[in-house]
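Other chains dropped; remaining ones untouched in position.
In this document, chain identifiers A, B and C correspond to the written order of the chains, with residue numbering beginning at 1 in each.
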């Protein structure tokens, strides 16, 4: 037991340190504004992940625990109805105080209490700590994508990390991995490694024979789609997608810009860069992914197809999230986790699509083959791309 | 062949007549305004269904066919990008001219040409006529639901048909029909009876053991949900659903009104009526259906479960459409129909949920067990209700 | 006294008949939809003007008067808070019933009661009848301008009156009428002829020497403004005006359309017509009028200047309303009329500009030199034009 606990303590320290590492280059000002309602300030991510441990672990289990600041419960609750009222989501960008240093002190206060308490927590509470660490890793990714969005609104185009490089392509030729179909199991097994409630229960699914692309769709291929009038051809698009293209004048992936020499540039965490055509395309919406697949005479994979094929793919993880054609819905016999953390996943099961894999922004060790990420079909500020599929 | 053709001609006459019958009680004024962007004026339905035959059958196949009015192609195209530009959807309510009589003349013009042409059409074009009739039946239902919505905006609460009665309940006691699960086939077979492209191809699906309610959820049961604080309890709701409840102040089904004696009334096509508690609840959104099921400790059926169980249900059809928990997505190997009518269904496959069955407003003969109706989760101006299910 | 009363009765009959004459070419459908929140359906105008007499004359003064329909008090109150709750302004277009014939019967019901009661009404109530007639004349103008707006939304471009002609120009050469300035009186005298409360009290005003254009600005002159890039030159515009131009893509007066031969057409109550360049420009906003004057190196007149100069102008009335640079504000010692009709004018005294004169749509006898019309600076669906002025 001691070893296991010590493992959790080590892991806790490592995950918390990674959050701090990602926030290290930021000033208090960088960490404060909110560039759109979907995104949150870096300061908020730093605080909210600490609030999670304080609210779900420390306060309920440690009688002597002193809450760091009683206003934080209101400020840093994200969406947990069961955890009480909270600050309006659209107003997260006005919290100039507490300062970034205050938030760092909050993190240390929570860390000290949690590390001290860890050996005495029961197994169920330890499982909540584990959940809190995975939760924090999700916010590590959001911290980067939200920051990228914020910096992209600034005409001076700030650089977060001059050494940041885009995910490289796995291979140049597209091959097809065939799968004979049949009844298989997908989803996370009950025991053993960690998984979110929405990945469970592991269950049987029936898949027809299909093939899946051996690599992700590249910027070069996306450029062909643009050159072929992809964004001007209504019949390639879902109805909602075409309305979205028209309303927002969408003509390319989110951070691309047409340059005078006709070679697009892309805004990145290293600032504006010439587009690397061999890289996987990223920052596309489901609508764009679907239109591209239609243009190519192919389709997106289902999440079951993706999960079955993933072990054979060399770029399933670490480059970009891959839109699937599966709506984000409960698996058969899905039960939300007990208590307030039951709001973690289940209540988002309408209107969104599943993405699989992981991205360059996903912290190491957070990815797994059963992972179900989900976003609305118009959203594209995450590192989202696609892999093609076809029925056989 | 002659018999078959004559069958189609008879059917054509019958369907077109039913549209006219539904519009008969309406004045030109009743048939003109548009009460919200989702709905269309009755006059528009009458014209658009005729435009369908003119555009997809008469003009392409009959060299001598004289278009009734060249402006109608622009006015009465709904959403077919391949059929050219069209009047803005939100502006359908300003077409005071052509008059209702003009539209009726348009209908007769199209009918005369089509009936005359029918014997000489090839099989593929006959299939398009068949599609046009099913299309028209869908608009017959919309004509009623859109009119109900329009009349509901009018403080004088007009009566469309004093003899209109709400759908009666199948049985008072709720029983559970059990299904052992396994691999079964759903969807429409390729040959034989008519089906929309989205119901095809018939394909295998894997279902786990489940039970489905023997009857629809009633107004009395919905009243219990209200009394138990259903609309005030955030944790019962999907996140998007709760936001919708808050934004619109939703406290009951669409056409209910709290009355001083605490017994709700309901606005119907017969005007305002006392609520019949034994009737199936209608005019609820997916969000409401899902929250009710959560409150009841149960869930909605999937569309596969519904389709497998439907033959054993006495109120599957003719009362109200039943929300399923399945997103409206393509079946495996789905191919949209060729040509402009390929836009009929496929381009709507994002963000919507499937409803099964049929309603009191569905014209006789239009329903079938493989039928996939679909609406956005917040929409509820159709005759939408629910049936409960559970996993075994 | 008898003569005077009989004069009022005759006038009542004449004004009411003119409303009916204007509505005569309309079907129930034409009279039902609402094309924007600023405009109202013809049916509503017909009913609301009758509601005015019923609410402010008949019901309070005639104990035996039987209200025609008790729902009309709610349906046809425009904005009188003191007269109780009312139907939402934006929902006036959904009242398909009562029918146009019902409304006509309502008008006759009110007319019969009012004509019968007239001889016995006291002077104060007679004054309210007089107010009601002027009120009705305002709605006669609105009936036409609202209908023009509705028909303009219809791609078939309906014709209201094939013989409708635009207002002709007074003279071709622009001359300048000079005024030496000084302290003068403007506004309506207390006794004698009718005036709205906002035209009173007559009061002294100080005007500096000025000159005013002898005729209205013409379409030809407006075309020069367009050709000179008037709509693309930010520095000509008020800040709010430039924002309005950008947001709505304004490039010409409301009902103009660029034609392939480069000669604009204009939608009118006679349908679409070639633009008569010698006619006064109409359907322009205050923002446009001000930008034009700035472009011309001139300015708009104040309402005092206009009122002092009007007796010397040959086209002051009957062509188009003329924007002045005066905000619509109370005259010194202004007192709103007593009772509910005190809401007639005074509560609109913020954010609007005064227009003077009258238009081709103004009923004969309604115009007067002290008349203060008022609209928001972006509004232009009325017959609005301009006359230039300059300081000396």
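Keep this in mind: contacts are C-beta pairs under 8 Å (C-beta built on N, C-alpha and C of every residue); 3 or more make two chains touch, one makes a residue touch a chain.
Because the structure is a prediction, the values reported are computed rather than measured.
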Exercise. If 3 of the identical protein chains are displayed, how many copies are present in the complete complex?
Worked result: 4
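In this text, only the chains that are shown with their structure count from here on.
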Seminar exercise, completed: Going from subunit A to subunit C via touching chains takes a minimum number of steps equal to 2
Seminar exercise, completed: Most central chain, judged by mean Cα position vs. mean of all protein Cα atoms, is B
For this session: Could you say what rotation angle superposes subunit B on its sequence twin subunit C, using C-alpha positions and rounding to the nearest 5°?
Result: 180
Problem set entry | Whole-Å gap between the CA centroids of subunit A and subunit C | 58
Exercise. If you average the Cα atoms of subunit B and of subunit C to get two centres, how far apart are those centres in Å?
Worked result: 45
For this session: Find the geometric centre of each of subunit A and subunit B from their Cα atoms only, then give the gap between the two centres in Å, rounded to an integer.
Result: 37
For this session: Any chance you could list the residues of subunit A touching two or more other chains?
Result: none
For this session: Using the touch definition up top, name the residues of subunit A that touch subunit B in the complex.
Result: 79, 81-82, 183, 203-206, 208, 234-235, 237-242, 286-287, 290, 325-327, 329-330, 332-333, 343, 347-351, 353, 377, 391
Exercise. Residues of subunit B touching subunit C in their complex?
Worked result: 27-35, 71, 74-75, 87, 91, 93-100, 150-151, 153-156, 158
